[in-house]
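Single-structure report; data block below.
Left out: one protein chain. Kept in place: all the others.
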Amino acid sequence: MSADRAEPLVRRGSMTPVPHRVVDVVHETRETVTLTLEPVADRVPAPAAGQFTMLWAWGAGEVPISVSALERGGRLVHTIRDVAGVTKTLCASRPGDVLGVRGPYGRGWDVDGARGHDLVLVAGGIGLAPLRPVVHAVLADRAAFGRVVLVVGARTEQELLFRGELDGWWHHRDIVVRTIVDRASPGWTGSVGVVTGELVGLDLDVERTRVMVCGPEVMMRVVAQHVTDRGVPASQVEVSLERNMQCAVKTCGHCQVGPFFACTDGPVLTWDVVDALLTVREL
Amino acid sequence: MTSTTTIALDRTVLPAARLDLLFDALRAEGWPVLGPTLRDGVIGIGPLRSAADLPRGWGDEQDAGSYRLVRRDDDAFFGYAAPAGTWKRYLFPARSVLWRARVIRGAPIVEEAIEDVGRRALLGIRGCDLAAVHVQDRVLLHGAHPDPVYSERRKDLLLVGVACGTPASTCFCPSMGTGPGVGDGADIALTELEADDPRRHRFLVEPRTPAGAAVVAHLPEADPDAGDDEAAQAVVAGAARRITRGIDAERAPAALRAGAESSRWDDVASRCLSCGSCTMVCPTCFCTDVRDEPDVLAGVDERVRVWASCFELGHSYLHGGAVRPSPSARYRQWATHKFSTWWDQFGTSGCVGCGRCIAWCPAGIDVTEEVRAVTEEAGT
Partner (left out) sequence: MITSSMADELAAHRFFRLIPADLRERLAGCARNVVFAPGERICVEGTHASGFFALRTGRVNVGIYVPHQGLQVLETRHAGDVIGFSWLFPPYRWQIDAVAAEQVRAIELHADCLLPYLEEHPADGYLLVRMFAQEMEETIQSTRLRLLDVYGRDRDHVR
């Protein structure tokens, strides 16, 4: 956990939010907003890729939201999908509003473990948000990674996140970016289908490939099965689990998945440990 | 409470008629007392001022789906099994306000609102419930983020255990390794002896920590003799003999892991009402809902935490719906958590064998039977 020594970290009860001010609001899609926050006074520890925080809006409540970029100086970046309730309030934030932050929490992506490996990132829908910091980490140290492929799935072109950035990664950097939608709209030049369609023709050096998948559970299962069927060791496939998280510190009990708490053992877990769990119905 | 100092842990024998001396000793050491007492037609837990507040001469009869208070034919102070109420309510309240936030000049100011409850002695806690405190310690105190409410209530606690000589038919503490004697972690252990003989009715008092010894030091000195020790051992041995229910705690973790798709879960779900009573009376269940209760007119938003149950449909709710919509999946979650995955998560069993979930199940579901069925189905 890295943090500047100059400013003190918060030392408060684990359930108390730390006030942060909204300094930037970007409307990504019709129902997705990226908020940049700055500490009002105290800051929280710097998050790692794949971690989440509990974001709180006064009078509305608190929800877990993944960090969608890593910034310096205590700034926090989250991309939030408006699915009613608290997320509606968060998405309606304007610069100057003050929100509460707890965290960061959870186990993120093993970015360091992926150095020296080929990397296949598969994102579905809002699942691109938690994976974006991994792409940033790759770009910041491109030579440290082998071949890097990013497959992005979405319902429609209009619901693709970070369109501008995707184009930038594709055109100017040494990352293969493939986009695939469930339904094509006129003029769509990417693919149509499910994300595994983009993986079929991909040559995989299975022993030196790391796979990171984030999206709806069904999608993650299909991708993990596809790559492990092709010989990628399940221990080299990471998925990010989504469960009902309320405390984020392993005490409220809601986010259990068999022996794991999604909030602290996850949200990122390797496929060798979750495979059996996700095939048990209603676990 | 550590016992590393060299303070003398001298035992004593206290006549039952002078039990108030123990209350006086606790008061002298600054310990307000919580303990078993008659309330709401059951033996519950509440504040005690003197021995007169204990349910003297009362016992209980418990079975699957039933609980009855009964008059005993002696004057025992502790002549019943684990109380209907749980000590948990005092360490981990059913409803806690964690903080309050006021909006001042457009920005919320958060103030922590953890209630200070001061020192408290838990008098008369059984082996099972003592073990339950330590299970909750593992969950709420020993993680990376100690719970602020539990920490506050746990930090100044004196645990005065009483060996259980009167188990109910629902009890299964021996199989869980938690009773009927007073296990590790008590500051003082009491054994009530010969309640049927008013002249010999007495307590063997055994301090186990310096804090316990400081209390016992206020009592008259009376060294126990061999007869006292023998009688005390007989109380525990007799209780253990009368307990017939049990869990195969060795085999259960693997068997439940293997038995996730057992048809027994559908069977029990056909009887289970998903009411959550078992989780409310359980001394270790810790699940809570965390929610905000804003008062917009007053400009105050409170973060409130209330007990929750894994039997509630909303417990596993995730935008589109619940992860565990069927009652069978919810019963499986509860039982598997107690006896199997709790080990993975916290290095201990989640069940202490107090039997409350059996007595307070309106459908009379006996968790020991359900776990046995799944274990036997799993074979090895």
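First chain written, first letter: the chains are A and B, and each begins at residue 1.
Convention: a contact is a pair of C-beta atoms (placed from the backbone, for glycine too) under 8 Å apart; a residue touches a chain by one contact, two chains touch by 3 or more.
The model shown is predicted, which means the values in this text are computed figures rather than measured ones.
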Residue among A:16, A:36, A:244 or A:264 touching the omitted chain: A:244
Among A:63, A:77 or A:120, the residue in touch with the chain that has been omitted: A:63
Interface with the undisplayed chain - residues on chain A: 52, 63-66, 80-81, 83, 87, 124-127, 129-130, 153-155, 159, 180, 182-184, 186, 188-194, 196-198, 200-201, 214-216, 218-219, 222, 240, 242, 244-245, 267
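What we mean here is this: only the chains that are shown with their structure count from here on.
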Centroid spacing, where centroids are CA-atom means, of chain A and chain B in whole angstrom: 40
Chain A-touching residues of chain B, taken from the complex the two chains share: 98-99, 101, 103, 106-110, 112, 114, 139-140, 143-148, 260-261, 286-292, 294, 296, 301, 303, 305, 308, 310, 315-319, 323-326, 329, 333, 336-337, 340-341, 344-345
Chain A - residues contacting chain B, complex: 12-17, 19, 21, 40, 56, 58-62, 83, 96, 98, 100, 242-244, 246-247, 249-254, 256, 258-261, 264, 280-283
